[in-house]
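In this view, the complex is presented without one of its protein chains, the others remaining in place.
Chain IDs A and B follow the sequence of writing; residue 1 opens each chain.
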Amino acid sequence: MSWLLRSLADQARGLRRGEVTSARLVEEALARIAALDPRIGAFVRITATQARAAAEAADRRLAAEGDGAPPVCGIPVGLKDVLCVEGVETCAGSRILQGFVPPYTATAVARLTAAGAVAVGTCNCDEFAMGSSTENSAYQITRNPHQLGRVPGGSSGGSAAAVAAGLVTASLGTDTGGSIRQPAALCGVVGFKPTYGRVSRFGVIAFASSLDQVGPLTRTVEDAALVYSTIAGHDPLDATSSRRPVDDPIAELALGVEGMRLGVPAEYVDGDLDPGVRREFEAACGRLAALGARIETVSLPSTRFALAAYYVIAPAEASSNLARMDGLRFGPGAPTAPSLRAAYEQARHAGFGPEVRRRIMLGTYALSSGYYDAYYRRAQQVRTLVAQDFGRVFERIDAILAPTSPTPAFPLGSRTEDPLAMYQSDVLTVPFSLAGVPAVSLPAGLSEGLPVGLQIATPAFQDARCLRVAAAFERAAGVAAPPALAREPVG
Amino acid sequence: MTQGSSGRRLAEVLSQWEPVIGLEVHAQLLTRSKMFCGCRADYAGLPPNSNTCPTCLGLPGALPVANAAAIRMTVRTGLALQSRIPEHSKFDRKNYFYPDLPKGYQISQYDLPLCVGGWLEFDVGGTERAARITRVHLEEDAGKLLHAGEIQRAGFSLVDLNRAGVPLMEVVGEPDLRSPAEARAYLVALRQLLVYLGVNDGNMEEGSLRCDANISLRRPGEESLGVRAEVKNLNSFRILQRALEHEVVRQAALLESGATLTPETRGWSEAEAATVPQRGKEEAEDYRYFPDPDLPPIRCDPDEVAAIRSELPELPRARALRLRQQHNLSLDEARGLTERPGEADHFEQLVAAGAPPATAAAWQLNELAGLCQRAHRSIETSGLDLGQLARLLLLVQRREVSAATAKTVLAQALETGADPVGLVEAGGLRQLSDEGELTDRVDQAIAARPQAARDFLAGNDRALSALVGHVMAATRGRADARRVDELLRERLTREGGG
Partner (left out) sequence: MPIDGGTVRHVSGLARLGLEDAEVDRAAEQLAVILDAVDHLQAADIRGLDPTLRVGDPGTPCRADQVEPSLPVERALAGASGREANLLRVAAIQ
């Protein structure tokens, strides 16, 4: 089996035992990308030269530090196209940032590469992280490695597909309303959204500032914990980043769930779920019960308002965050426009895709005079309601269980004409984003051959507990098998 | 006030209409770094676009973090203005598109400013007034558009973002001002306060202190407000007053002709000596204010606020009052000496070095001020040794040195750095004030100029100066001229009368 289909933890052991080198891992990653990515489209940019140089440096470091080297040292990773990397074109899946080469690197990425991880390339995503299928990327579509006619989910579809297909060992994505968890579920990998404020947003091209979080997509829960531990922690460049000391998920991974109280929100399972999703979810609950956890039904009455609140708050913040995309200081712009106003309008009309324009309009409307109270302010009050519901439930419950997505991966093109249908993909992930609590999705079986994800959420700053519950489930259910495509021999 | 026929017209209007004026003053804060990033706040003279970073450039992914010193300076200002400092405050985004605004929004404060209410005391032509403050809040400055007028005709504008992100404190006044002169006096007092607090350098020409005015007219006795005009970018006291005077006359003419005013924005045109409408906007801008999600709310801890309050420097009015009381100065003298904190420091140090207060006050305000100005220096940077200056002033007070002599040696001291008292001694320039010798000289002068003496007694007061002159010449300028004058008058009238 290709090294790249092994877990990060396995690769790390192999590197320290001299069974493999970072250079070899990176060459394999590049070879697999060359062979398989033309069919998947996970990567929009490959940084092979930089990757090879970084691999060499990682190998020297491993030789010098051995077990003392950080766990991610030498490991090939992919970075979502919203994470700024100095000197590397970063476009957020948008034409309006074509040619934008940031003069700085996102803190989360810097921490990862400072620990020796090797960035191999940039992963495709929905434009400005707005979408649930990666079909909104201005550059290319990404296909689900399990079934190429289906979406990988979004907005971090490229990051999820890259890990699912074993093109890289791990990737970083961002999650605003489910953009790490949902593609992880649809691609059959682990995707973790830490507590809001746990990972720096500096250098992350902003979608919705009060919701965006950077997180790992990996093959196993332990891998996710290793990446999380590398990137989490206070950043003085991000005023919203927490000063609280970072917890230690690795230390808690093996503790199990015996005696834990796990809650299933009635409102989530009473809704429309694909029968396969429902079946796998119930089975997952059964597995956790068999491990000694107490599964109970809980109620989050505000759930029915959560999606609407999200689709007011996120576009509102985005409409303001994207105002800087004016074509004057970066991006192609409209240098021959006859007036300033025309320059703005031409640059933005040509540069933004239809979904982004839709959300900017929605957000501008929600903030505009006369509508602010009824839309934005009200949505933020509903957000308080959602947070209160979670607070109440978490007084008695250690973790919440839910399916990640109401359906497995849907066919490419099947929801692009219906924004509302697309938005519905987020209905099970959005509430956790609004509350800012940590949530993970991990593989929980298949529905007609397509991956189904189990979502686990815990109170704010209980990221370790979240991964602990996930790890317990993973031990019982086993790590998901890679898709057939990933097991094709690569020369 | 404006002279001539326009002055008369203004006076006429002011007798029939009551101006209602409120000022919005923007002050760049004297922090080291910008409001939300580490670029320099003091951008003067830096090459264009050399003072930026991803945050103030508004690059994708960059984030703001608030400057704690800027917040403290704003709280300090509010406390000096008797404002209330609410425990909770926040930053909001003001969204609009303009090339000097890289993010497409300005980070400002909307409904929870750092300081609420308060008042400013000031003096208008001898009358004490107080005008209420609405609020003091904190925001970031925009970049600069260069040569907008001329280059605009060529079809483009040039932008320098060095200034983008510099901390800007906005002091909003209630419309309590009732005349252009009052508005000017308010601004003078506010500027002085900000300089005393060390939060702003008071420089209006270079734009570190900017003023916009809102002005409307109503009939005296009316309580409702008229339709206002906003007059922007009044960058000197003179322009502020003239622009408002112009507005008063302009609005009165319109109102008297029965026209309805619409709210508008105007600017001052020096060339036309008038306010002129500014480029109209297509539609009123909807700024879509909302709390900035990148910046957590600010908590102004009451203990920290108390600490800032206890560190407030002595404010100008209090300092003037204290100097009056301590040194028996006149109101005008005290005000003059405390116009700038550096001047007040100089005066107090001079007195501490032994100068007699009354003499020190008079000399600092008059002779020393004049000499420094001619030498292109300020009082604080004169270079004169305060101990030496104090000794000289003591001699002046004791009439051991004449005022004229003192001025001469001071001018020399300023140029050469020599000790002025040393110059007096070396030149044998002490004033002749020995009564006996003066009396002799006076008698000699009367004897030598009998005609002048007779003319004086005949009622020609000016004839005395010839006699004084005779004594001064005979003593090579060293005689105490005032005492000579007194003695002459005594001798002559005694002789004449007796």
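As a working rule, a residue touches a chain if its C-beta (ideal position, glycine included) is under 8 Å from a C-beta of that chain, and two chains touch if they have at least 3 such contacts.
Keep in mind the model is a prediction, meaning the values are calculated, not measured.
Novice: Please pick, from A:T240, A:S425, A:S447 or A:Q462, the residue that touches the omitted chain in the full complex.
Specialist: Reading the full complex, the residue touching the unseen chain is A:T240.
Novice: Out of B:L10, B:A66, B:I379 or B:L392, which residue would touch the omitted chain in the full complex?
Specialist: B:A66
Novice: Please pick, from A:A64, A:A290 or A:L420, the residue that touches the omitted chain in the full complex.
Specialist: Counting the whole complex, the residue in contact with the absent chain is A:L420.
Novice: Where the complex has a chain not shown, which of B:G38, B:P86 or B:G477 is the residue touching it?
Specialist: B:G38
Novice: Any idea which of A:Q50, A:Q346 or A:S414 touches the chain not displayed?
Specialist: Final answer for the missing-chain contact: A:Q346.
Novice: If you put the missing chain back, which residues of chain B would it touch?
Specialist: Those residues of chain B that touch the unshown chain are 31-33, 37-40, 47-54, 57, 65-71, 90, 95, 97-99, 145-146, 148, 152, 154-161, 283, 286, 288, 291, 293, 295-299.
Novice: At which residues does chain A meet the chain that is not included here?
Specialist: Touch with the absent chain occurs at residues 99-101, 103, 195-198, 210, 234, 236, 238-244, 302, 304-305, 308-309, 311-312, 319, 323, 326-335, 337-346, 348-349, 352, 357-358, 360-362, 364-365, 368, 374-375, 377-385, 387, 419-420, 423, 434-436, 460-461.
In the analysis below, only the chains that are shown with their structure count from here on.
Novice: With chain centres taken as the means of their Cα atoms, state the distance from chain A to chain B in Å.
Specialist: The computed centroid separation for chain A versus chain B comes out at 58 Å.
Novice: Sort out for me which residues of chain A touch chain B in the complex.
Specialist: Contact set of chain A toward chain B: 82-84, 90, 92, 97, 100, 102-104, 106, 201-206, 208-210, 236-240, 316-317, 320, 322-326, 328-330, 340, 344, 364, 367-369, 372, 376.
Novice: Please name which positions on chain B make contact with chain A in the complex.
Specialist: Listed in rising order, the residues are 54, 57-66, 93, 95, 97, 99, 102-105, 157, 159, 286, 288-290, 293-296.
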